Structures are given as C-alpha cells and as structure tokens.
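To start, I am sharing the structure in question, which I have written as structure tokens.
For this view, one protein chain was removed and the others were kept in their places.
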Amino acid sequence: MIAEPLINSADTITTKTLEISIGPQHPSTHGVFRMDVVLDGEVVRALKPVVGYLHRNHEQLAEKISWLGSMPYTDRLDYFNSMSNNWAYALAVEKLAGIKVPERAECIRVIMAELSRLQNHASAIGFLLQDCGAWGTPLLYAFKEREKILDFFETVSGSRMMCNYFRFGGVRVDLNDAMLAMARKIVAEFPKFLDEFEKLMTTNEVVLARCQRVGILPRELAIAGSVSGPVARASGVEYDIRKVDKYGIYDRLEFGVPVGRIGDVYDRYYIRVLEMRESVKILQQVLRDIPAGPVQAVEVKLRGFKIPAGDGYGRVEGPKGELGFYLVSEGGPKPYRYHIRPPSFINLTVLEDMCVGHKVADAIIILGSIDIVLGEVDR
Amino acid sequence: MIPTSEQLCAAVPGVVIEIVPSTLAAAQPAMLVDREHLVAVARYLKNEPSCQFEFCSCVTGVDYLAKGFIEVVYHLYSVALKHGPVILKVRAPRELDQCHVPSLTPVWRGCEFQEREVFDLYGVKFDGHPDLRRILMWNEFTDHPMRKDYVPPADYEWEPTPHDEVLKRAKADGGIMPPSALATEVKK
Amino acid sequence: METIYQILHTTFANVPAWAVQIAAFLIPIAFIFGVYPAIFALTTLVERKALGRIQNRYGPNRVGIFGILQPLADGLKILLKEDIVPRVADKFTHFLAPVLIVIPGLLVYLVVPVAPGMVAVDLKIGVLFALAVGTMSVIALFMAGWASRNKFSVLGAVRAVAQVVSYEVPTVMAGVAVIMAAGTLSTLTIVQRQGGGLLNISNWYVFRPWGLVGFALFIIGGLAESARCPFDLPEAESELIGGYHTEYSGFKFALFQMGEYLAGMAMAGVTVTLFLGGYMGPGSGPGLAGGLISMLWFFVKLAGMIGLNIWIRGTWPRLRVDQLMGFAWKVLLPLALVNIVAVGFWHFLTPRPLAWIITTGWLVIWFLVLTKCNASAKLEKREYRYV
Partner (left out) sequence: MNYPGKGLVEGLAITARNFVGSYFYKDRLTTVQYPEERVQTPENSRTFPFLVFDESPDKPRCTACKICEVECPPKCIYIVMDRDDKGKPLQRPKVFDIDISVCMQCQICVEVCPFESIKMDNDYEKSRYGRFNDLVQRLPDLLKSNAYYNKIKPAEAAEVDAKLKAEAEAKAAKKAAAAAAAAKATAVPPAGSVT
C-alpha cells in the first residue's frame, strides 16, 4: 500500500459559508429590519439589508388628503422625534408657499427640535450600548431623561410622541410660563445626566475594545453614499444643514458642530454625546430670551389651504440626518406628489461596506451606530 | 457657484437643457436634461472644480399622468463649497417597456437604494444600475403602486366607518354593511 | 461524611450500623439538593431586584411581599409552559442536554466544605475533582446547540465550547498555586490551613500577593465558565438571540437557567474555599455553636461573590469572541504561570518580609509587562474639531 503523501488539510477542507438572516424579528434590529448575512465562521462575508416590512405607502396616502391632513402622519415617520419631522414638512410647505413665520414661533420651533434631538441621541447611544451587551442599564438611564422631555411634549402638544404640533406658519399652542419653566428645568438637569453617562461608558475598557476601529466609514464613501447626520460628521464630513441652510433662527445662535476624523463606531457614539452638549447650549440661549408675540401666521387658512402650482424641496437637520420633503403642487388643496427624503433609509446604503470583514457581533453594533428607525426607512 | 445652463451646454456638447421654473416663493428652478446626456452632465457637475456637486441628496419619481411621462428628479448639493441645490430632471414615457432612464448610481453611490425605490414604486427601469431589484414591496408583487392609474386590490375588510369608494364597493358587491352605514341617508 | 456517621452512631446507639450508614449518606445529599437549588431560586429574585434598583426601577414586587414568591411563580409558569421541540431536532440529544447541564453544577458542591468537618465527601483530590467536574457542562452546551438544528444555536454552542475551554486553563493554573501553598488537594485541609491568625482572617490566601492574583483569575474564570457578563457570549441576546438555548422552552429552559446559575455558584463556592478561607471567620470553630457560625460565614461569603456577579452584570457590556479568547490566552494564562512561580518564591524564602517583597515585585513586574504588550483597550488619541 503506497503511503499517501502528507497533504495540508487546510487546502483540502472546503468550508461552507453559513447564510443566516438576522431577520425581521430580532432583538437588536431596531424594528422590522432584516439583514441576509453570509458568514464564514464568525466573519461577515456579505450583508444585504432587506426592508419593506413596515411599508405603509405614506406618500400615496398624502396625495389623497389635504396639506394639513398629512402633518399628523409625519409624526409616524421617525417616531422618535415627531417634532423635527413636523418642522421639515412645515418648512417645505412654507418654502413652497412663501409663508412668513413670526419670531416667537421660530424660537419655539428651535426649542422643540433641539429637545427632540436630545432625547433621540440619548436613546440612540442607550440602544447602541444595549447592543454591545450592557444589559439595559445605560438604556434605562437614557430613557429616564427621555421621559422628562416626552412629558414636556405632552404638556405642550397633548401627546408624548405623536405631537402634531407644528402648523404652516408657526405652531399650534403657545408656551405659557409654566411650560417654559419646565423646559428650563429639563435643560438644567441634562448635563448632569450626560456626565454620569460618560463616566459609565466613555472610558469603559470593554466599550473601547468593542467600538474602536470597528465599522470605519471613510469620508469619501460617506459623501458618495449620501450619508448625512452624525454618521457622516463622525467620518469627517463638515456638513450640518443648520449651518448650511441657516433655516429658522439658527444663524443667530452660536453653537459648534462636532466633526470626527476616523469614523468608527466609537466616533459615532462620541459625536452624539458632543452634539447633545451643543444642543444644550442652543437651548440655553433660546430659553434665555424668548420674544413675545403671535405664535402662528395669520394669513394661513385652516381649511381649503392652497399652494400655487410648482415644486419645492425643503430640508431640516434631523437627529438622524438630512430629512427633506419634495412637494409638487398643482394649485389644489391636495399635494400632487409628496416625497420624503429619509435619512435612515439612505444611510443604510453603506451598511454593507462597513460590515464586511467584521464579526457578527460588530455588524449588530454598526447597525446600532447608524441609529435607524424603521418607520422612516419604510415610510 | 451654481452653473448656468449655457455653461453646461458648453461643457457637455449636444445636451438639450430646459429650465423648469418652480413657484416664485420657492425659487428653485430645475434643469430638464435629455436622457442621453444625463450621465455626462452628472459627471461634469460632480468633477468640475467650481461646482463639486458630490452629494446627491434626494432622488424622486413623479408620475405626470395627464402629461404622459414619469419624471425622475435629482437634488444635488456640494459639501465642499456648501452651495444650494442643483435640480436635475429627466423624463421617460409612462409605458412600462419604454420607461428607461440612465442610472446615476455609478456617479453617486447614494442613489442606489433611492433609484431602486423609484423602480419599485413607479416602474422606471434604470440602465446601468448595479442591483435593480424591488426594495419596499415583496418580490412577487408585479404592479407599481405609486402610479396614478394604480388600482388597489378590492379587499373590503370590516370597516365600521366606510366612506366614498369603500362604501360604494361594499354596497355594490354586498360586502358586510355596518349598521350605521345602512342608516338611510338622503342626499342634501 | 465520617463526622456525621460518628454523630449519628453515638446518638442513636441502638439503631443497626447499616441504617446509620445509609442515613449518613442521605443527609449530605439532602442538604445539597435542598440548599443550593433554594439559593438558585433566591438568586434569580435577588438578581432581578438588584438589576432593577441599579436601573432606577423596582424589581418584581407583585408576587408576595417584596416579590418573595416570584421564584415560585416563575417555576410554576415554566412548568405550565408548552415544551416545543423543533421537528428537525435530534430528539434524544435535545432531551438529554438540559439534564446533563445541571449534574456538574451539583457535583461540585460535594467537595465544598460548609462547616468544620461538614463536607459531603472529604476527597483527598477535592480541588482536582471540583475543577474537572466543572467543565463537564461544556458537553451539554454543545449537545444542546447541535441538537436543536438552528444556525444561531450552533454559533452559540461553538462559542460556548471555545470560551469555557479556554478559560478553564488559567483557572486550573490559579488553583495549582493554592495547592502548592496548602500542600494538599483536599479542600477541608486547605480551609483549615487558612484558619488561625488574627480573628481567623489574616491567614486567608487572598491576603497573600499571589493569592490576590489567583483570586482575580478565579473570579474572571468563574464569570467565563458560567457565561455571565462580560463573557455572556454563548447566549448573547443581541447577536444570537438565545445561543444554545434558543430552541428550548418550558421546563428544559428552566433547567438550563438552573444549570447556569448552579455552575456560577459552584465556581463562587470553590473560589470562597480556595481564597477566602471557606468557613473560616471570627468565631468559627468545631462544636455546635462554632459550626453554625462558620456555616453562616460560608454563606455570607458566597452571597458576596454572587452579589459581585450581579453588580458586574448590571454595568459592563460584553466582549467580542476574539477579544475574549485573546484575553484568556495572552493575559490570564501567563499571569497564572507567573503566579505559580511567585508561590515558589513564597514557599522557599523563609523570612516573611523578604518573601513579601520578592513575590510582590515579581508579580507587579510581570503584570506591567503583560498589560504593556497587550495594550488593546486604551482610548486612542481622538480630536474632534468644531466647524
């Protein structure tokens, strides 16, 4: 019997890749989102996001109801911050119809949008650390702060998450002194929560080991992939619509826009912490001197509101990125075409480039660091 | 600075550019480009040092049923020079087999998912798109729901407060009529 | 066991010898099967209440006053839950895995001394037996993962095997250090050697330089063995949904939970025996009163170790698979080997202060060398500019 030549088993063993679908029903996909992942052992070889499970065709609904009728639907887009969704829609309509917004309403809009940014970023890093495995503790600290802000929204607009508070040309309810005092208390207590949170997580060795150099998004790919918001700024893209478009009264407020350099999961986490500190600065400035005056432009009719024919695109720096509305009007009371530019949906374009080569555990964190909400992805 | 149509005509030979005005308040005129030269115009806008539109913010499909075409609208911004939207429009006939538009995903990677969505909801086929599949609807779905002439399937579930066509359809094919809808209603 | 036999024999003189022998067998077994599962039930409640309090909320407080009956309610609920077995699963192994996971957890308690003379079996090779039996649960984990034919469970099972095996090595090496110092493998004599001294505390091995390092290694090894945070990779909810026990429901799932908690408490028991002086404490000694106090001391130390586990579970996120392995092989194992050499110094350098200086110096040098060459988890220089 001729002895077989010694062969290196690694050459002959053909290992098969493992296709698993981190499926629509999964504890850490932030909603009904599926990723078809091809695994080689633990390493991700390919990753295809599959969306559409929460598709309600909100854009076709809007073509059947009046301009104001789709304002409550915008709360259901990115249900974490209904206030900035409302603002994006109101801004697009005001740009299209040329409506002037009184001074006090602009200040109230900035207060609401920045508070909504605070609670969104707080829960975003809470969920990110929950995906890292910190069993609920950071998430519940973040939710404790978020509750205070949602209670303020309920006191003002009537509902915690589905505020339907903005109107074309202003806001629906004026802030009386009790509400302003409540807002000032929230803003005063927020830095204390941030310091405690940072001490818990920012220098934690396990978080550093898990998040540094993971899911790096190069600057060019971020711009080419139309990535916007904290995800892009963490990779070095100096682009914040509050500074570029200067909508509302943002040009009169001094605040910085933190921009990272490496663009890994840790940068995206820390950029959100720094953005929260900037938002607190903005809120302190606006809450210090709110002018008196009307809260809604007079000439906007509640029923039968018509916009001259034409199309227009208005956008806002939402907590998740650039949230834009492209509206086409044919002069009637109903929009002819109502398109939403969803930041979470477009930020997913580069998810695969960030995840390939990393482990399964990293793919989950990278998805968490993009901070998507499926109501906005699927519309 | 935002290029004028003459500058574009000079840069890209043989392109037909038409300015489509918006409302006077919005003041966002768009450039309607013909299909053949769209990719060339896009590359010029992206690589031209004075424009540098390397951020394609929004891709939208609009179905103009009356005028008989579907329009795809691109909103471009420049991150480096921070200047405003340049809006490219391109039109394609509504019939499904001729509804072709050159894809701009090779120019801007960000259009990939958005163009797939326009294909899924409007049926506009993007030539040159790396992975043109349905993104929002399930794969076995054949129709394109956002078209103006799309008729949703007549699945009348229980609806205690029916209105206009749901009410008509319930009366027509004898669907379950809630008691209140049976209440005799004399037209005013 | 012999002491119980003596006590019984003297008190019930007229009872025939074979009956007393059987009784002497049954009492420790009854003790182990009674006390430790009860502690498991209590731990689930205490864990949920403590994690609740850490997260600014109440733990379970609806069933009984302050939620005392919650473990009972959980047990009843789990009993009534439907036991779903996947159609494609390998029925026999799927059934056997939960049973096999509970046995090692209970076997380890045979050699853990609870009070002077009160140890179920006074094996001469107690420590070896405890550590060897501790790793038997790995087979059950892999059986569970492989039998349920679910990709996520297979991933979880493979991770579990890799983790438990690679953390077993540094733990055993740390145990070798204690065996060298105590000179015997029998847990009873190890605990007796840690007695005496000021208030029965100063002789604990944890107050020796090499003992402290061994204690740290044992805590990390214990966490990794029972797959608790920050090493709870096998059943990482956020990645693998449930790891090896995804396809289990009903009482089999409860057995898995019990097996995990018992394994965690077993490792805590062994750590207490080897480093914190078992039942030694002020006032512990032979005799009825001393025995009771020493039993109290043992359970207080056990509760302290479990409390530490819960505290860590409420704070730290979990490590990734490759970091977990790297940490075990590149940091813990060298440290354990260095620890053995340190015990050698400690044993042969008779003048105490000299021994203290040499061993401490040796350990500190090596600690710095290891942390230097494995410097992974350090905050890189990051600058954020404001535009």
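Order as written gives the chain letters A, B and C; numbering starts at 1 within each chain.
What we mean here is this: a contact is a pair of C-beta atoms (placed from the backbone, for glycine too) under 8 Å apart; a residue touches a chain by one contact, two chains touch by 3 or more.
As the structure is a computational prediction, the values presented were derived from the model and not from experiment.
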item: In the full complex, displayed partners of the excluded chain; value: A, B, C
item: Touching the absent chain when the full complex is considered, from A:T29, A:N81 or A:S157; value: A:S157
item: Hidden partner interface residues of chain C, rising order; value: 50, 53-58, 311-312, 314-316, 371
item: Contacts of chain B with the absent chain, listed as residue ranges; value: 158-163, 178, 180-181, 183, 185-186, 188
item: Those residues of chain A which, in the complete complex, touch the missing chain; value: 65-66, 68-73, 76, 137, 141, 144, 147, 151, 154-159, 162, 164, 172-173, 196, 199-208, 302-303
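The working rule: only the chains that are shown with their structure count from here on.
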item: Centre distance in Å when chain A and chain C are each reduced to the mean of their C-alpha atoms; value: 43
item: Computed distance of Cα centres, chain C from chain B, in Å; value: 62
item: Contacts with two or more other chains, residues of chain B listed in rising order; value: none
item: In the complex with chain C, residue positions of chain A that touch it; value: 18, 20, 26-28, 39, 42, 129-137, 140-141, 144, 200, 203-210, 212, 238, 240, 243, 256-262, 266-267, 270-271, 274, 359-362, 364
item: Residues on chain A engaged by chain B in the complex (per definition of touch); value: 51-52, 55, 57, 59-60, 95-98, 221, 223-228, 237-239, 244, 307-313, 315, 322, 324, 326, 328-329, 336-337, 339, 341, 345-346, 348-350, 378-379
item: Contact footprint of chain A on chain C as seen in their complex; value: 51, 54-57, 151-152, 155, 229-230, 232-233, 236-241, 313-323, 376-380, 382-387
